[in-house]
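The following block contains the structure, expressed as structure tokens.
Apart from one protein chain that is not included, each protein chain of the complex appears where it belongs.
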Amino acid sequence: MSRIFWCLFFTAWPILGIVVSVISPQMNWGFPDNRESATPLGERIDDLFYLILCIVTIAFIGTMVVLAYVLWKASKNEDEKGWFSHGSHNLEVIWTIVPAGILLFIALYQMDVWAIYRVRDYDLKQQNSPRLNNLVAEVIARQFEWRIRYPAPGTVFKSKKQIDDWLAKPQAGDLYTVNHLHVPLNKETLIYLKSGDVQHSFFVPEMRVKQDAIPGQNIDIWFTVNRAGDFDLTCAELCGWGHYKMRGRVTAIEDFSGFLQKLKAEQDFDGISKSAGEIAATGQTQEVTR
Amino acid sequence: MSTQNPADAVQVNSDGTVAQHADHHGHPELTFLQKYIFSTDHKVIGVQFLLTTLLMLLVGGSLALGVRWQLAWPWQSMPFFGQRFAAEGGQISPEFYTMLFTMHATVMIFLVIIPVLAGAFGNFLIPLMIGADDMAFPRLNMLSYWFMWPAIICFGMSMHFGGGPAGGWTSYPLLTALPEAAPGSGVAQTFWLLAVTFIGVSSMMGSVNYLTTIINMRAPGMTLFRMPLTIWGMFITAILQAFALPVLTAAGFMLVFDRGLAGLSGDIHTCFFTPSEIVVNNAAPTVGGGQPLLWQHLFWFYSHPAVYIMLLPAMGMVSDMLATMCRKPIFGYKPMAYSMAAIAGLGFIVWGHHMYTSGMNPALGMTFMTSTIMIALPSAIKTFNWLGTIWGGKIRFNTVTLNCIAFVSLFVVGGLSGLFMAAVPVDIYIHDTYFIVAHFHYVLFGATLFGVFGAIFFWFPKMFGRMMNERLGKLHFFLTFLGANGAFFPMHMLGVAGMPRRYADPYIHPYLEHLMPMNQFMTVSAIVMGLAQLLLIGNWIYSIFWGPKVGRNPWNANGLEWVAPSPPPHGNFEEVPTVYRGPYEYSSPLVEGRDFLPQTEVLAPSASADTDDDH
Partner (left out) sequence: MSIRRHLLPYLVLVLMVAGCADQSAKFSSDRRIEELESASTDAANNLTTTLLEHFGTPNRLVSWSALPIDYGTVSGTVLSASGDQLRLSLETKPPAGLANVAVVFGENNPGPRLAVSYDSDSRMLTLAPGTKSDTLPPPGTRVRLIGHRLQQGRQSFMQHCMHCHGVAGDGFGPTARYIRNHKFNPMPRDFRRGLFKFTSTKDGIYASRDDLKRTVKLGLSGTYMPSFLLLSDAELDAVVEYVRFLAIRGETERRLLAHFQPLIDAKTPQDRQPLEQELNGAGFTEAFNDAVSLVAENWQAAEESDNVVLPTVARVPDGFESRKKGRDLFIGTKINCAKCHGPRGRGNGSFLNEIQENPETKKKYSEPGLFDNWENKVSPRDLTAGIYRGGRRPLDLFRRVTTGVKGTPMPGFAALKEEDRWHIVNYILSIPIAGVFPEKKHDHPDGDDHKADKPAPAPTKSTKGSGSPSKDK
């Protein structure tokens, strides 16, 4: 009796696991908002995720079926002795080579996306490269907030050197916000990530973007957001007791330069120059007259 | 193979009692202190390690329940802990939470998993399984146990200073390098580093001892390929530890120096990990041109192999137990041994997969991805061979078997989920989310700890001469298995939903709000699992005193340890055993009427052809 129970037990839990996994998108236990990534690269990451998920599921079901089968057979073995076998050379070869092939395929198949995400040289070193002006902002992670600095509206970067200088020192006309990063929609975007104190990690789940901020380094992050809207920004590297407090937001907007102009008007506000409604529109600071 | 047993030990009569045996060696009568506390006997040390680690398992488990409580019912008063540790307003404070998960990981890794495998079972089993009378360096062995206590004391101290260590078990600088960076980065962190160093020294003494013992002290006839897979696991683990641990110790000292000569003076310090011009909490800007990533490289150069240190011995023990319980030779003995070696070898060149998003040179990501994905191969081979071992066997569903099958079936989950994070692009998303937490809990709890539970039940008769209670054992297994899966399986979903690790209150982020009910379910499962461990403790205590007495070989197993009396006396064997074959000759057609053939048994010349070396 207990033999049947335990055989069923070891068969039932993988089935339960798979059922839970299958229903999880319906239960909203999947990717944030149950939606595709907001960046094209993120969509490719999702595809790779699902590819691995398929392979893994097949492997899981396979091993679990075999486990259930051998358990069942072994448990009702009526012979006097077990099967006296030290193994099979052929089987060993098969189950070495087949997984090796699959694994190698997985490894090689991933390379491309990684290359686009991090390795590819975005010809920033070239003078007057158009990509130089994909620079949108510098994000400084500190305990426990995101401080953001945009170059002055209309700034044109002509060389990597200029970008480096901009990163090294505040410049006239720079615009500052906190916790809320705006990026242009449908446009290749470069942000530089810095750390103000300890290590942090810039994580936007809906965009499938994650990059650690290392003290003492400027790290470039490239992405293109192709869905307008707000995306949660979180910290994914332990940065102290308030690690969980680093709630930020990334917003992709069509009219990015318009946003910068508004931000500029707000930041240059001297108590007299602008009307209240005009400035409140950015949502950055509501109160104006006070 | 030669043996270092004293020549006279061979001549000891097989009916000699323990005392006679000891007398024969010229030992004086041992006092209680010498015999049970400061003992140099590997078995006593093994049991000491086992008791200590089980105690620490309870400590680590309680810390985990604290973490789970906060995740399920954030900022609400904890039962039991609540009154003791609550800060103002009945809530725990965030830095207390940071301390909880840091110390949970630290205790579980450094004080439970590593010492229970290498320290407890390594010590107890190595001499018995290879037919030696003790370890090569008994006194060093004793020292390796007693070096655990300064570590435990230092960890305890660190929890009481400045809110407890707050850097996570990975202790990434600058959080841990600058005392101003976090509540626990002051004295607590120094004590933490000190404790890790003590544990490192303890492990190092152990691994040197195991290596020497396994290489030099095998019984006559015990060739390398007649060793049980447990010994292979211990052997490879010892190699891993001996080569990887110095790096962590060195890194630990570098960090201690970075912190200002062990906290004695903040003004005199090195800058291995500290870059210049960093202002933390309005402290003076840092000087020096260090690189925080260096720590990650050094740390993971140890801590990735450490993952295999935490797994390989369990794999070996499960192989032995499965073969015994299925009454069948292990399927593919040599591939099993070779794949363990392959895991160990590859284990040294995969550390970078912890750092895909860290900002190291991206080209390294590709290299590490390939090696990491390939390390799944030996793991897969081992899994298939375990299935092959069960295949055609004559299985008995006792507690040992159940725990071993759980090991295999949960290791599959842990191994397969590893593929996601081995792939760099997917890991960009998965990294530092609960998916990672799910993965390593499936490997470390799902696999290793079930292996350890099995091993406790399997070798308990050898340790104490009595069986453990089956009924309680099965109940413990059942509840633990359900609890573990209930607590750890949903973590995969949390990870895919993007819930980062180490958040005291994830629900302030709108995209995580809906995950609270799932977290509550997980916490309830974890509590069930935690309570189930009381059954293990109860069973243990009950069985030591009232369990049914057994003879030398209750499982009808083949290994050398079953030739010795239960419990084995000082010196283990009445006479030096001679080994004629491998340890897995179950159901051999060479013998009639029984399905096991001990390694020491002499068969008629016609039948005693070396079977194991030819397969």
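Every chain is named by a letter (A and B) in the order it is written, and numbering of its residues begins at 1.
Please note the rule applied: a contact is a pair of C-beta atoms (placed from the backbone, for glycine too) under 8 Å apart; a residue touches a chain by one contact, two chains touch by 3 or more.
Everything numeric here is computed off the predicted structure, so don't read it as measured data.
J.: Check the options A:29, A:60, A:117 or A:166 and report the residue that touches the missing chain.
T.: A:166
J.: Pick out which of A:154, A:229 or A:258 touches the chain that's been left out of the picture.
T.: A:154
J.: Tell me which residue among B:294, B:482 or B:508 touches the hidden chain in the full complex.
T.: Of these options, the touching residue for the absent chain is B:508.
J.: Among A:3, A:131, A:180 or A:227, which one touches the chain that has been omitted from the display?
T.: From the options A:3, A:131, A:180 or A:227, the contact with the absent chain belongs to A:180.
J.: Contacts of chain A with the missing chain: which residues?
T.: These residues of chain A touch the chain that is not shown: 143-145, 147, 151-158, 161-162, 165-166, 168-173, 176, 178-180, 241-242, 245-249, 266-273, 285-287, 289-290.
J.: Would you write out the residues of chain B that touch the absent chain, in ascending order?
T.: 74-77, 82, 86-91, 93-96, 162-163, 179-180, 182-183, 186, 281-283, 505, 508
Simple rule for what comes next: only the chains that are shown with their structure count from here on.
J.: In their shared complex, at which residues does chain A touch chain B?
T.: 2-3, 6, 10, 13-14, 17, 20-21, 24, 28-33, 42, 44-45, 48-49, 52-53, 55-56, 59-60, 63-64, 66-67, 70-71, 73-75, 77, 79-88, 91-92, 95-96, 99-100, 103-104, 106-107, 110-111, 113-115, 117-119, 143, 195-199, 201, 203, 205-206, 208-217, 219, 232, 234-245, 247
J.: Using the touch definition up top, name the residues of chain B that touch chain A in the complex.
T.: Those residues of chain B that touch chain A are 93-95, 97-98, 163, 166-168, 170, 172-175, 178, 181-183, 275-281, 291-293, 326-333, 335, 357-359, 362-363, 365-366, 369-370, 373-374, 376-377, 380-381, 383-385, 387-388, 390-395, 397, 402, 405-406, 408-409, 412-413, 416-417, 419-420, 423-426, 428-429, 431-433, 481, 485, 489-490, 492-494, 496-498, 500-506, 508-511, 514-515, 518, 584, 586-589, 595, 611-612, 615.
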